[in-house]
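All protein chains but one are shown at their positions in the complex.
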Amino acid sequence: MLQDKRMFNRGVQDKLLFAAIWAAAAITILFLLWVVWHILSNGLAYVSWEFITGSYTRIGEASGIWAMIVSTVYMVGLSLSIAAPIGIMTAIYLTEYAAPGSKVVKTIRFCTESLAGIPSIVYGLFGMTFFVTTLGLGFSILSGSLTLAMLILPVIIRTTEEALLAVPMSYREGGYALGSSKIYTIWRLILPSALPGIVTAVILSTGRVIGESAPVFLTAGMVTQIPESVLDSGRTLTVHLYKLTQELFTQHEWDQAYATATVLIVLVLLLNMTTKFIATRLSKS
Amino acid sequence: MNKLEVNNLNLFYGDNHALKNISMAIPSRQVTALIGPSGCGKSTLLRTLNRMNDLVAGVKIDGDVMFEGNNIYKDVDVKQLRMRVGMVFQKPNPFPMSIFENVAFGLKAQGVRDKRVLNEAVEESLRSAALWDEVKDRLDSPGQGLSGGQQQRLCIARAIAMKPEVILMDEPTSALDPIATHKIEELMDELRKKFTIVIVTHSMNQAKRISDKTAFFWMGELVEHGETSQIFNHPLDKRTQGYVSGEFG
Partner (left out) sequence: MSTASKARAQGLQLAPAKKHDWKELFFHLLFLASAMIGVVSVATIGWFVFQEGLPAFKEAGVLNLVFGREWLPPALYGIFPMIVSTLISTTGAVIIGVPIAILTAVFLAELAPKWLADIVRPAVELLAGIPSVVYGFFGLVIIVPAIEVIFNIPAGNTILAGIIVLAIMILPTVITISETSLRALPPVYKESALALGASHIYSIFKVLIPAARSGIFTGVALGVARAIGETMAIIMVMGNAPAMPGSILEPARTLTANIAMEMSYATGIHSSALYSTGIVLLVFIVLLNASLLYLNRKRSD
């Protein structure tokens, strides 16, 4: 009798937990759909060629985001061209040169993990004092890119390291057994084999640079003109969305905010699809 | 004439004494087989002959390995040594590139850029490895798309392209089916005319079929070394006898 009751309770409990799991997954998906649908449904209609390629003035009808797109592209390009070589070379050092478990490796790993743990606002704080003021680079694409380069460095190192470690040891043996030098083997054999992983690292960092905002406006400023050089200030898309949301009065301003958010979501979608594409191609070959 | 001579060689992995006072001579243009149970040190010895053990952390070597009168552990250029003492591995390890690029890899690493020289070298090496007829129409397709046996012959061609004098083979057929194994053994019969071959094998039948000299290793020691027929038919040491008759291994 008691046994029966316990079995019965167990059955009810199982059903409740089962329902909780499905409910949790449903909540996750519903929130995502809600965020994406809400933004796209309100923003897509306003995304036009004129909006994307037009210029922007704070007061008046000009509401395009071309300058922000250019600033974002500069920011992505420059911070990646600083961080990618350094990160990839660091990963090469860690996997191909340093003795595993040595003090040097432990120090480097501890430091990159610490970098990954620092909140992005602290990068903004540091970048503003160090790059903008101390080095005198001013609020500029360069200051912003240097700051973001530090921020994405751990991602690039970690992802590239994983890709290099996945290259079979037998390639290295084969290369060295032919009498080829270490650097040639790395350059012609190991790096090409790890290329999909390295590209993934770069895409992940691109997403990170596009998505950051706090450290960006503290170092690159918010000027809404197309930067003419890396020493000019520029406003990225995320910073633009933030500034727009501070003044939402007219329908026109709402439309701009939704449209800018739409552009950001579409960019993230494209990046995710590219990583998926690379991943499937990788698993095929 | 001896191509390689090992004198009083001791090798340690940390505290593990993996090779104990090995001395043996490897004659030119013959096939020398290294046999013995797993962990007896035969592969380790093979890897000392082109200094592949340098890649392993914590290896300590004491004693001499002479190649053409040079002590390879004293003051020689390791890259050049490895060009002249080529190696083929247990598992075929073609690089993730085309058949052509696989064979040309070593030459390109030496800075050879001349397309004609490369073409000739690739064809010649593939012919020597008895692979040319099978792949001549698809040199641009990936080397990893070949069958296991073809991959191993591609790796042999890749080693031959460096025009080595010695080819070290570390259980080259253990990952292959009998037909592919047979092809490689036939190929070795051709290769022995031009190259000195040292092969590590688990299969005593293979050693019997292909080798001129056989060396039996047991727990890091070289127990017996001599003509293959003598080792298999009239072993002097009881341990050798036990192993070749299949009592242990």
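In this document, chain identifiers A and B correspond to the written order of the chains, with residue numbering beginning at 1 in each.
Note that a contact is a pair of C-beta atoms (placed from the backbone, for glycine too) under 8 Å apart; a residue touches a chain by one contact, two chains touch by 3 or more.
In this text, all values refer to a predicted model and were calculated from it rather than measured experimentally.
Considering the complete complex, which visible chains touch the unshown chain?
A, B
For a quick check of understanding: of A:I86, A:V199 or A:I278, which residue touches the chain that isn't displayed?
Reading the full complex, the residue touching the unseen chain is A:I86.
Please give every residue of chain B in contact with the chain that is not shown.
67-70, 72, 75-81, 83-84, 107, 110-112, 162-163
Which parts of chain A face the unshown chain closely enough to count as touching?
Here the touching residues of chain A are 10, 13-14, 17-18, 20-25, 27-29, 31-32, 34-36, 38-39, 85-86, 89-90, 92-94, 96-98, 104, 107-108, 111-112, 114-115, 117-126, 128-130, 150, 153-154, 157, 179, 181-183, 207, 210-214, 217-218, 238-239, 241-242, 245, 257, 261, 264-265, 268-269, 271-272, 276.
Assume only the chains that are shown with their structure count from here on.
Find the geometric centre of each of chain A and chain B from their Cα atoms only, then give the gap between the two centres in Å, rounded to an integer.
The answer is 48 Å.
Across the complex, what residues on chain B touch chain A?
50, 52, 55, 57, 78-83, 86-87, 89, 91, 93, 95-97, 105-106, 108-110, 155, 158-159, 162
With touch defined as at the start, can you tell me which chain A residues reach chain B in the complex?
Going through chain A, the ones touching chain B are 99-100, 168, 170-181, 184-185, 188-189, 192-193, 285.
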